[in-house]
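Every protein chain of the complex appears in place save one, which is left out.
Chain lettering (A, B and C) follows the sequence in which the chains are written, and residue indices restart at 1 in each chain.
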Amino acid sequence: MVFTGGGIILCILILSCLAPIAGDPCSVNMDERLSPPSFKHPFGTDQLGRDMLSRVLHGGRVSLIVAITISLLSMVVGCFVGAVSGYFGGVVDDVIGRIVDVFMSIPEIVLNIAMVGVFCAVYGVSTFIVIFAVVFTNWVGYARLMRGMVLSLKEREFVLCAKAIGAGEWYILFRHIIPNAAGPLIVLATLNIGNVIMTIASLGFLGLGIQPPIPEWGQILNSGKNYITTAPWISFFPGLFIALSVLGFNILGEGLNAES
Amino acid sequence: MLMRCVNVSKSFKVGRRRIEVLKGCSIAVDEGETVVLFGESGCGKTTLGRVLLMLVKPDAGRVFFKDTEITAPTREFRKSVQLIPQNPDEALNPRWRIYDSIAEPLRVHGLAETMNEEFDAVAAIAEKAGLKEEHLHRKPSELSGGELQRAVIARALILEPEFVVCDEPTSMLDVSVQAAIVRMLMDIQKRTGVSYLFITHDLELARAIADRMYVMSGGRVTGELRKEELRELSRESLIRCELPRVSARF
Amino acid sequence: MLKVENLVVRFKSRVGVVRAVDGVNFDVVSGERFVFVGESGSGKTVLAMALVRLLPNNATVTGRVIFDGVDLLKLSEKEMRKVRNCKIAYIPQNQASLNPLMKVGYQCAEPLVEQGLERGRIMRKVSELLEFFGIGHRFKDYPHKLSGGMRQRALLVMGLSREPEMIIADEPTKGLDAVKREQVVEAFQKLGRRTLMVITHDLPFAEKVADRIAVMYCGKIVEISPAREFFDCPLHPYSKGLLESLPERGMNPIKGFQPSLVNLPEGCRFRERCDLSTARCAEEPPLLEVDGSLVRCWLYADEMC
Partner (left out) sequence: MYVVRRAVQAVITLLGVSLISFSLLYIFPGDPAEFILSIRYGYEPSAEDVARLREELGLNRPLVTQYLDWLSRALRGDFGMSWTEPKAVMPLILERAQASAELFLATFLISIFFAFVLGILSSIYRDRWIDHLTRMFSMLGISIPSFWLGLVLIWIFSVNFHLLPAFGCCGIKHLVLPVLTWSFSFMAIKTRFIRASVIEELSKEYIVTARSKGLAESAVVLRHALRNALIPIVTYLSMSVSHLIVGSIMVEVVFSWEGLGTLLVKSVFERDFPVVQALVFLSGVVMISVNLVVDLLYTVIDPRVKYGE
């Protein structure tokens, strides 16, 4: 399973790296608008005559880079908060616990939509806002996992032994506890990247994600929605790529989970 | 007296209730002695052991090590007292090689200057604990319970402590392994003069190794028996909960 | 009553095929208390579960397990369920073996419900049995409120309630301290003359319960002796070593480590740890009969000639 999932992701990564070969995703050619897949345009063209292959591959770059950035940022924030909360316990844990509860109680995408909407109304549209909004809700999963791991790990006898030896709190946290939480963390991160790709695409599809002219899968799908009767290929290919990359990360995550 | 505690009390919060685990316990261990702390499960003997090591802070009462009161554990104190916990599967970091786990105390206290020095120290103590060199390079999951407990003991003894709390170190092990481990602990005691506080619920084992024995029940130390007195007790009266009555004389 | 012939249990694992039980032969006579003694890794629990066919799917069992003239290994799953329900009660290791969401009394009654008995009779019978073992007041409690000793007794009631022809109890004293162990011993002594097979690592417990003792080492039976003889004068060097490592018998350890099941020594499996081993031990010793006992050791071969 690890190989299947990794293989799918690798293929999409390579294809995305090769995107420039497929040409400029933004060059408009009104003579060839809405032309079906052909030898010249394997994925067809959109309503402005732009080559869909190039747009989809460039979209892959954007989606993957943004998703990985978001996932890493969330991981850093979430792990720190979760580890501190679990290890030191007491009032700190209570406060953080309530904050996590609050975030768990608002469906992520609702808050994402609202935040992107409000911030864009003030600052105008930017990719940075999308990243910020998604990280704002996404760190919670990492924090919960980390807190749970730390809570169970710190009761283990090897931590007690380390204390008996005279090791310090931060030493124990960084040398004993966090490395032992790494396995589940990697699994979560893999699955999370898949989820984030989906979230970004969803936002894009609603018109609230990364904005044109930067090509992004969800946003391309959205623009193809109105041509579903005449040019279904515009929506078909970006959707296929979203599904494939999310599938890749899910299979990889499940495989890693089974291994550990 | 090497180690002693006076009137130690401790309660834990479990859910909303507070449970008094220790209700004013006093025990003492002399140099080179093996003192057994005997009691049923749940009587507070593990907690008392941890209080002596200052791994659990008592609510009331005082702990003395070599006649100085210990309020906050110093590095010196941590070097001189050690713990051998109950479950060998849990006592070693599963991601570390056995070698690293045994060397950890040296590293924490910065006692080995060079890699060679460290290796020599680890190899020496591992040999005393009955481990072969091949064991050192494996992970805990690849060793049996008895081998793991030897590694745990090696780690506890590498700093040459003066006082070790053995918290049921053999209760998870088979009898033949138990015999080997206990023999080894006794041999090391003969050579180094370390003192043990040996926590157990097995009376036969207690009888076999104790210089002195404290009996605990319901968070209190209910009696103290000398070696000779222990021998005289019949096996039946030992098992039949008659100990508290026997020890009521004290 | 129960006759086991050449029973072999293999597990497929990452390191290769492990023979957890390797050619075991024994029989249990009706009304007897037969106790298997062995340390962890000797294959005794696997053996017990193999008899009632409760092992997971990655185990393959060969040989014959003849109970009342029927080979249990050849029965269909449905017939085997009937055997488990009415004839052989397997009592698993304690602690986590009770369903946490079901009241103790109901769990004990479940096999009877399966037998299709009438409700009032079931209730009477189960409460009588619980009463008999001193936990009658726990009928309506959930398992987490019971102590380890009580749970073990509840499991015993569960086994007894269906009035089986034979009981197989797996490690009944595991994880219990001295006092609770004593309660379990009492419970077993109350059983009367039922056919009983007990698996344990606890020698003092075995001494109190057993009529006959079988010692297992690394998947093989090394000795089968009447209990009194075994504790007075064990035959196999491993049995001797095991008894001598008890605290009350001098606590002299057996040298060396138990070999891993993946690469066992050729011939006698105890050879490398044995003080009395000779060149002959490189060959697998047969199970020899000596004064009503069976022992797998070359030391006794000469006496026969």
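The criterion applied here is as follows: contacts are C-beta pairs under 8 Å (C-beta built on N, C-alpha and C of every residue); 3 or more make two chains touch, one makes a residue touch a chain.
Just so it is clear, the model here is predicted, and its values are computed rather than measured.
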Seminar exercise, completed: Contacting the left-out chain: of C:Asn25, C:Ser40 or C:Ser97, that is C:Ser97
For this session: With the full complex in mind, choose from C:Leu2, C:Val52, C:Ile135 or C:Leu156 the residue touching the hidden chain.
Result: C:Val52
Exercise. Given the contact definition stated above, which residue among A:Cys17, A:Val76 or A:Val102 touches the chain not shown here?
Worked result: A:Val102
Exercise. Tell me, which residues in subunit A touch the chain that this view leaves out?
Worked result: 98-99, 101-102, 104-111, 113-119, 121-122, 194, 198, 201-202, 205-208, 218, 221, 224-225, 228-229, 232, 235-236, 238-240, 242-244, 246-247, 250-251, 254
Exercise. Hey, which subunit C residues sit against the chain that's not shown?
Worked result: 49, 52, 54, 81-86, 89-93, 95-102, 107, 110-111, 114, 142, 144-145, 155, 158, 162
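Here is the rule we use: only the chains that are shown with their structure count from here on.
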For this session: Please state which pair of chains has more C-beta contact pairs than any other pair.
Result: B-C
Exercise. Subunit B to subunit C: how many Å between their CA centres?
Worked result: 33
For this session: Round to the nearest whole Å and give the separation of the Cα centres of subunit A and subunit B.
Result: 49
Exercise. Between subunit A and subunit C, what is the gap in Å from one C-alpha centre to the other?
Worked result: 54
Problem set entry | Contacts with two or more other chains, residues of subunit C listed in rising order | none
Seminar exercise, completed: Per the touch rule above, subunit A residues touching subunit B in the complex are 156-158, 160-167, 171, 176, 179-180
Exercise. Residues of subunit C touching subunit B in their complex?
Worked result: 39-41, 177-180, 182, 201, 203-204, 241-242, 244-248, 251-254, 257-258, 260
Exercise. Across the complex, what residues on subunit B touch subunit C?
Worked result: 40-41, 144-147, 174-180, 182-183, 201-205, 207-209, 235, 239-241
